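Below is one structure, written out as structure tokens; comments come after it.
Every protein chain but one is kept in place in this view of the complex.
Read from first to last, the chains carry the letters A, B and C; within each, the first residue is number 1.
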Amino acid sequence: MNVLDHGFVNLVESWGSDERIIEAARQSVGGGFVSWAPYEGHPKGDAGLLRYMWEHEHATPFEFAGAVFEVRAPIFVFREWHRHRVQAFSEASARYAPLPDLNYVPTVERMLQKGGASRQAGSTGATLTQRQAEFACEGIANTYKDIQYEYEGLLENGVPKELARLVLPVGRYSQMRASANLRNWLAFLKLRQAPNAQHEIRVYANAVHDMLAEKFPRTVALFDEGAP
Amino acid sequence: MNVLDHGFVNLVESWGSDERIIEAARQSVGGGFVSWAPYEGHPKGDAGLLRYMWEHEHATPFEFAGAVFEVRAPIFVFREWHRHRVQAFSEASARYAPLPDLNYVPTVERMLQKGGASRQAGSTGATLTQRQAEFACEGIANTYKDIQYEYEGLLENGVPKELARLVLPVGRYSQMRASANLRNWLAFLKLRQAPNAQHEIRVYANAVHDMLAEKFPRTVALFDEGAP
Amino acid sequence: MNVLDHGFVNLVESWGSDERIIEAARQSVGGGFVSWAPYEGHPKGDAGLLRYMWEHEHATPFEFAGAVFEVRAPIFVFREWHRHRVQAFSEASARYAPLPDLNYVPTVERMLQKGGASRQAGSTGATLTQRQAEFACEGIANTYKDIQYEYEGLLENGVPKELARLVLPVGRYSQMRASANLRNWLAFLKLRQAPNAQHEIRVYANAVHDMLAEKFPRTVALFDEGAP
Partner (left out) sequence: MNVLDHGFVNLVESWGSDERIIEAARQSVGGGFVSWAPYEGHPKGDAGLLRYMWEHEHATPFEFAGAVFEVRAPIFVFREWHRHRVQAFSEASARYAPLPDLNYVPTVERMLQKGGASRQAGSTGATLTQRQAEFACEGIANTYKDIQYEYEGLLENGVPKELARLVLPVGRYSQMRASANLRNWLAFLKLRQAPNAQHEIRVYANAVHDMLAEKFPRTVALFDEGAP
């Protein structure tokens, strides 16, 4: 699934299922999954149990499912992503291989976006005109070019890769795999799909959300209903 | 897989593979899995990379695989098991459903076992005779019976389950699911298959080991060679 | 601070403070703690920031404080406590030293308690009379005595400590130290002070709460106001 100008999120694999989550929960009373539909003594079926667990924050059963994603995103997005310490990460390292010349340039529409960003993260007070926004996007793109020119020069002159990378901008794309259980992915979505999250990580969170929804439709539907 | 007199360990599911571990590791240089056999520039194939990572404790890639087990074991075994805080657990609760009358009675051979236990955990100095060992096993079994009699009586008289359970012995079987990534399962095995681990958790660790070896044969083979 | 019939919770040490939490939070904008009272540009002072963080679940700053407790509690209480996997635990082991003959016997009032326990954890339907409750408490105490008699017999006959302990009841007291940061302690309190938590762990959580309130009065006051 493509994200931003050069990024993507791909599902590598998932484990568990909505049914497995019920199975894990039923360990506490010695049972398993029966049926999503109503059955003897459970007028709402196991769908009722799933909802009960979600609404009462019985979070452990949601640790019995999970997913691995492969992600290409700008470094500043990864910097926020890596705050989620219950995930496992394996990322490209510019110590070992030069990072390809892929950099995130915001669109003019994004540059003019209002309200997506929190007040603090917003502009310095001025309101951008269309022309100013175009100019800013070009300025960023040109700076990336100058940086890449310097980066390549340093590498060609024999500067160690681990030092040549110092000039790389946080708008440069990197790549990683990230693995987490479903409980943690949902905590990630809660923070990173929130209105005050930065647009650029929000679009990645949206992609993660949609792929999780295919694998765990009932759990993600409960998540979509809102808190907790 | 049966363990002890009434216990078991069953694999519920696993994710990842030896190949996926290589894929995760190759994120750092932007590649994937190629071949376990030798290939251009890699005289030992990706088997060489797997060994290198293992021997140099590059542990993160081993977090990109994992397994879920269903386990029935005595409470004192679970008490040690639950010290592994990177695992997810969902266990039966005697607050909600009475625990079935299944209790661990050591065999006479186990009772006479030497050296398996560390010195500190060992006997008070005396050496058990065959007759004494038989007597001890019977004593334990009889105590379980008396406890069960009391437990049932309390429940029948209307004592809340959460209080009736106070008398249950730590030799009583409970049941749970446990989920962890492969890095953590191997850390579990390292501690719990060690000679100074108590025999009863060691046999569970052995069962976990054998089921992991079927799913991740190359990684577990490296583990079996020894440290780290 | 004494808890139940033979238990206690003592504060070993704490680190950080309400002020340190503000300092950690201000890292994001490059400042420090100023004043709890109003000041230039902050009409609610740093008290306003603390409240904002709490209400918006900005949890990380609360990881920059913490506390270590020494606790003596029944094993079934520790079994619930140890589900909090972000804490560090160091507990007495009956493999290495026999556990002293201290066991939890509920009071008759506790035995008759209504509503504290969740419905599922409650009685089997019958309603206990005063006499039945007394009888149940005596029955539990007598079972403990029988178990202790067997336990001592096994030890005296030279049965390894790690096997003699099999008969010990989950009502037996054990002892541990537990360390966690403040964010985690508050998550512990949220679950374990809840009305549906079992009475016996609730009284321990209450003791932890009161000692934290002395060290972190402003943060605990926010916690006491309610969610999140």
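Note that contacts are C-beta pairs under 8 Å (C-beta built on N, C-alpha and C of every residue); 3 or more make two chains touch, one makes a residue touch a chain.
Because the structure is a prediction, the values reported are computed rather than measured.
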Among A:H6, A:H58, A:K161 or A:K190, residue touching the chain not depicted: A:K161
Option touching the unshown chain, where A:W15, A:Y144, A:F188 or A:Y204 are the choices: A:Y144
Selected from C:N10, C:Q113, C:Q175 or C:N196 as touching the chain missing from the view: C:Q175
Listed residues C:Y39, C:Y52 or C:Y96, member touching the removed chain: C:Y96
Contacts of chain C with the absent chain, listed as residue ranges: 12-16, 20, 23-25, 27-30, 60-61, 63-64, 66, 68, 88-93, 96-97, 175-177, 179, 181
Absent chain, residues of chain A that touch it: 74-76, 79, 82-83, 85-86, 89, 95-96, 104, 106, 110-111, 117-118, 120-128, 132, 135-136, 139-140, 143-144, 146-147, 150, 153-163, 165-171, 198
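Everything below uses one rule, namely that only the chains that are shown with their structure count from here on.
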Size of the rotation, in steps of 5 degrees, that lays the CA trace of chain A over chain C: 180
Self-contact between copies chain B and chain C, residue sets same or different by half: same
Centroid spacing, where centroids are CA-atom means, of chain A and chain B in whole angstrom: 34
Inter-centroid spacing, chain C versus chain A (mean Cα positions, whole Å): 35
Distance between chain centroids, defined by C-alpha means - chain B, chain C (Å): 27
Residues within chain A bordering two or more other chains: 60
